[in-house]
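Heads up, one of the protein chains got dropped from this complex, but the rest are sitting where they should.
Per-chain residue numbering starts at 1, and chain names A and B are given in the order in which the chains are listed.
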Amino acid sequence: MKLNLSPAPHVHTNQSTRTLMRNVLIALLPCAVAGVGFFGFNALMVLVVSTFSAVAAEYLWQAATRQKVRVGDLSAAVTGLILGLNLPATAPLWMVAIGSAFAVVIVKGLFGGLGDNFVNPALAARAMLLASWPQYMTRWYAPAGLAAVDAVTTATPLSNPGGFTTLQLILGSIPGSVGEVCKIAILLGFAWMLYTKTVTWRIPVVMVASTAVFSLAFGNNPLTAVLSGGLLFGAVFMATDYATCPMTAVGQIVYAALAGLLVAVIRKFSDYPEGVTYAILLMNVASPVIDHFITRRVYGHGKEAKNG
Amino acid sequence: MAKWNDSPLFRLALAACAALVAATNAVNGLTLGLATGCVLVLSGAVAALLDNFIADEKGRVVLFMVISAVFAGIAQMIVKAVCGGTAAALGIYLPMIAVNCLLLARPADENGVGPAVSDGVKQALGFICLVTLLGALRELMDVGTVFGAQVLPKGLQLTAMAALPAGGLLLLGLLAGLANLIKPKRSGKEDEAA
Partner (left out) sequence: MANNRTFRGGVHPLHEAHEGKSPTSGVATRDFNAKAVSIMMGMHLGAPSTPCVQPGDHVKLGQVIGEPVGFLGLPVHASVSGEVLEVGPVQSVNNPAAMAVTIKNDFKDEWVELHPLGDVETCPVDQIVPAIKAAGICGMGGAAFPTHVKFAVKEGQYCDTIILNGAECETHLTCDHRLMLEKSGRIVDGLRAAMRALNVKRGVIAIEDNKPDAIEAMTKAAQGRNGVEVMPLQTKYPQGGEKQLIHVVTGREVPTKKLPLDVHVIVLNVGTAYAIADAVIEGKPLVSRITTITGKVKKPSNLRIRVGTRVEDLIAECGGFSMDREHVGKIVLGGAMTGFPAPTTRVPLAKANNGVVVYCAKESVEPEETPCIRCGRCVDACPIGLVPFKLKFMCEADDMQAASANNIMDCVVCGSCSYICPAHRVLTSAFKAMKDKIAAEAKKGKG
């Protein structure tokens, strides 16, 4: 009889990094299915290439730097799929692969790997792609179903406010990137993540509410503002990335509120039609500052600790 | 290898701002580098000459700023006269050589004119090479030319981001990483012994 002498605690939660990531992948499935349904075969290829190249890039990077290869924890797959869902269905596949590699190797790997990325990798990759090849990143085609082969470029709801009904915005039969159009799919995914306790309600709800409030303040229809563009997708799937949001509840609320404000400001006052990418990236970078100022009080410290 | 450890862009991370925005092609990079380098060497030499006459630490800093401002002004006039187009492309970063951190961060030199000049020359050479390289790479990736000579097939644009400051910063980081790979940083203790 050989007795194990590992220290307490001797019981652990069932959740692991892999199960958390798997739950996110499942939550992304409705968006993926809706995207492929609306944008056809092109969208499917984008998603497949983005996910596969992210996993391959992580494998190669970890092997080349002689680390333990951990693609099994599915974090690269999540990054790849989120990036793919953020791109237009017509994105050239070589560009998609470069974006995935950039996200996994430069934003994540060079900074220390899982948990050490300083901004959301998929979002940073999207920003890099937009800056490098803007002509490919702004070709939006109207959804034409699975049979879509050739289509005509059209303007998205953000460039053409009022050109779509609210129902269209909710269901997703609008031009946009693969994953962001169908709001119902996004909400389904959000519900799954809440049920499996993968994320808490705070960041998505506060960010969406904040965007609505500030959009109203700037003179736009709040409902349309919330349902247009990548706000819902960004708030649910990208602002909630663990490594780049604050760790306290109050900190997260401040983070999400400011992100919403930034989205409304960028949309209203800048040349960009879409503000979600940069709003979240900016708040990612501000997270450590938020964590520095908004901390938890330690038991026994501060004036709440009675002293005789 | 003192040259590497004092390398302004790669090790000391100084003067990056000017390099990122202004050095968008090889010619701009070279011009900026030469201008900065000359001002660096000359103002360093003059400051070393006048060192003996100023005892006060604060006075020395003010004096140095005045000297570098004078030389920067001269450099600006020369560059404008020689290649006005480049001067326009460099924009505000040409007169800003006066307050370039690289100049202001020079350690107080007690050893006299000779070492001050040779130190300045070493730093300047490094800076010129690297900023020209950066500019050349960015030009290559953006429009496919180097110093105006077409290298890549005409019309092929690798990436538009290289010409932007963001792309420049990324490229600078990658080059610095490459430099670290080739010549790893030495610890501080070894520096003092060397």
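Please note the rule applied: a residue touches a chain if its C-beta (ideal position, glycine included) is under 8 Å from a C-beta of that chain, and two chains touch if they have at least 3 such contacts.
Note that the coordinates shown come from a computational prediction; the quantities given were computed from them, not determined experimentally.
Hidden chain, full complex: it touches shown chains A. Only one of A:217, A:247 or A:285 touches the chain withheld from this view, namely A:247. Residues 1, 3-13, 15-17, 19-20, 70, 73, 75, 113-116, 242-243, 247-248, 295-301, 304-308 of chain A touch the missing chain (whole complex, contact as defined above).
By definition in this document, only the chains that are shown with their structure count from here on.
Across the complex, chain B meets chain A through its residues 159-162, 164, 166-167, 170, 177.
By the touch criterion given at the top, residues 106, 110, 128, 131-134 of chain A touch chain B in their complex.
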